[in-house]
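Removed from the display is one protein chain of the complex; every other protein chain stays in position.
Right after this comes chain A.
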């Protein structure tokens, strides 16, 4: 406890391992003298002061808290704020509706575009098919025409006779300038 005389005082300049000075070997430290009546009076006064002070502080604290709570509650329940909030939500809903309208418009346009493109593609395909078929038709007809002049076993003899009667001369002469002469004689 604090009143018993200490043998080792609290160290200031010296380290904890240095021994106390020889002149202080018999020193006994005693606590300061206390007048009991004065002590009682002083303690009583301090007690009262602290009591009053803490009471006042508690009062003030409670008051501040009350004010804050009131402020908060009244701020939330205000009808005005609710009305404002509802108005803003309504505006937001309108905005969403407008956005939806725009989106639907866009989707509709895209669908139309898509359909138109499909129709175009189909048309082009049809036209291509038609052209192809026509080409094939023409070829078939041409072949038919040519078929009339084919050499068959029946016409074979006649055609041979014909060829032998009309010799065809495929020879020709050409000079360095590129002039073609077809008057060569068939031997």
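We adopt the following convention: a contact is a pair of C-beta atoms (placed from the backbone, for glycine too) under 8 Å apart; a residue touches a chain by one contact, two chains touch by 3 or more; residues count from 1.
Assume contacts and distances are computed from a predicted model.
J.: Name the chain not shown, per its UniProt record: "BHLH domain-containing protein", "Small ribosomal subunit protein mS25", "GATA amidotransferase" or "Proteasome subunit beta"?
T.: "Small ribosomal subunit protein mS25"
J.: With the missing chain put back, one of A:100, A:115 or A:138 would touch it. Which one?
T.: A:100
J.: Among A:48, A:92 or A:155, single out the residue that touches the unshown chain.
T.: Of all options in A:48, A:92 or A:155, contact with the hidden chain holds for A:92.
J.: Could I get the residues of chain A that touch the absent chain, sorted low to high?
T.: Given the touch definition above, chain A has residues 88-89, 91-92, 95-96, 99-100, 102-103, 106 touching the missing chain.
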